[in-house]
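Partial complex: the chains shown occupy the same locations as in the complete assembly.
Per-chain numbering from 1; labels A and B assigned in written order.
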Amino acid sequence: MIDAGNTAWLITATALVLFMTLPGLSLFYGGLVRAENLLSVLMQCFGIACLVSVVWLVCAYSLAFSGGGAWIGDLSKALLSGMPRDAVAANTTLPETVFFMFQMTFAIITPALIVGAFVERMKFSAVLLFTLLWVLLVYVPVTHWIWGGGWLAERGLLDFAGGLVVHLTAGVTALVLAVLLGPRLGFPDEVKPPHAPWMTMVGACMLWVGWFGFNAGSALTAGADAGMAMTVTQISAATATLVWIGIEWAKFGKPSLVGAVTGTIAGLATITPASGFVGPGAALIIGLVGGAVCYFMVGVVKRRFKIDDALDVFAVHGVGGAIGILLTAVFMDAALGGVGFAEGNSMGAQAAIQLTGIGAVLLWSLVVSFIIAKVVHAVIGLRVSAETEEQGLDLRLHGERGYNM
Amino acid sequence: MKYIIAVIQPHRLDPVREALAGIGVQGLTVSEVRGFGRQKGQTEIYRGAEYNTQYVPKVKVEIAVDDEIADQVVEAVGNAARTGRIGDGKVFVLPLEGAMRVRTGEMGADAL
């Protein structure tokens, strides 16, 4: 039976999560690139959102959420055909259309997160083709495994709002693309600084607020679970931000805004999988760990390994998501203010399941996105010409300038 | 006539303008420029990566003047722009052969 209160919250949550990508994430990323590439980043996020919306309706939703397969769903709900207008989503009090839309916004933001890896040098056509294949071959199966009743769900893996489904898949794929594309011209020493940190901050704020829809919405009801999810989300985000500010202050004497908001995203990504299972105290620790480890990993990827994951998608989302998945097994312990373990389950056992999930999703994302990238490279090529890269993608690929003053 | 080009610290523009007004120079043209020289730019740090922008924001002031007052102008600009810190900038004096006031078509010194 449909409950108006829960439905009211989930429709709102859906709007919030779409808002995270359009314009939240778009601005967050757009501010971090050269002015000459601003529009290309916005276009990538916007194009991905539209493409995935249609694909989600055509078959992706059905493959992810219908049928009882361990690995993949079926096509019974392709195009939502045969679904009565007032169908209720399984095990919820929501119209299925609302659940369909809420899940669609997750399928949109996940490939959009990957944009951060290939900005300023990937062909727009390649972005669209890659996204199409990636959603069908990486996002959909992983979603089915974890949220669609697949094999990881069977084993009791817990990923409340997408530590694996969203952040780890995106983070790993980002790393793959960054390596295959190669670094931007002039990386690491000659790349331009973010052209508009203020824009990045605005995007971060929208992501933060939107994340309430992401995490609290994942409760699928408007009640205590949603309230606690919102609370721990806020605490983790704030803590990770303060950690990042603190590290930069200690290290450079100058806490930066870009650093601060990156800490926020790290805190948000880390709490995501845990947000339905832990308490406020745990959120402080999760934010602390997430902030610190992600800060460290940014340096490892960019400066130690010299991988130009341009906007640090792996270091922030991949790492944060994985940490959150692990810490869930710890802080869900009722003794630590969490919801407690499932009947006859222990911290060790849960941790093992969580680790299995991390391993499986990491491996699958790595291999499949590598293959997809190779295919796209073969078919239309991944990277723009050096001249286009130099002049900026906006004018060359889209015939526009971000600023015509 | 002389065409004087001064490259100065942005926050010294107002003092310079006042100084010039003081010696009867009303008109000048200003533009934002980036300077390279002894003075090094601030380093910006984003996500732990340092960006050393070698350039420093400066303001370029262009003043066309009569020969008589040229030296006076150079001196006035110098005094008004000086802070004593590296990066105070330069004043250049170029020969100016002709000038016209667009509005009236007046030529030469009258155009200034």
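As a convention for this text, a residue touches a chain if its C-beta (ideal position, glycine included) is under 8 Å from a C-beta of that chain, and two chains touch if they have at least 3 such contacts.
Computed from a predicted structure; not experimentally measured.
Written as a formula over the displayed labels, the whole complex reads A x3, B x3.
We adopt the following convention: only the chains that are shown with their structure count from here on.
Taking each chain's centre as the mean of its C-alpha atoms, chain A lies 51 Å from chain B. Chain A meets chain B in the complex at residues 32, 188, 192-194, 197, 248, 251-252, 254, 256, 258-259, 262, 295, 298-299, 302-303, 312. Looking at the complex, you find that chain B touches chain A at residues 44-49, 51, 53.
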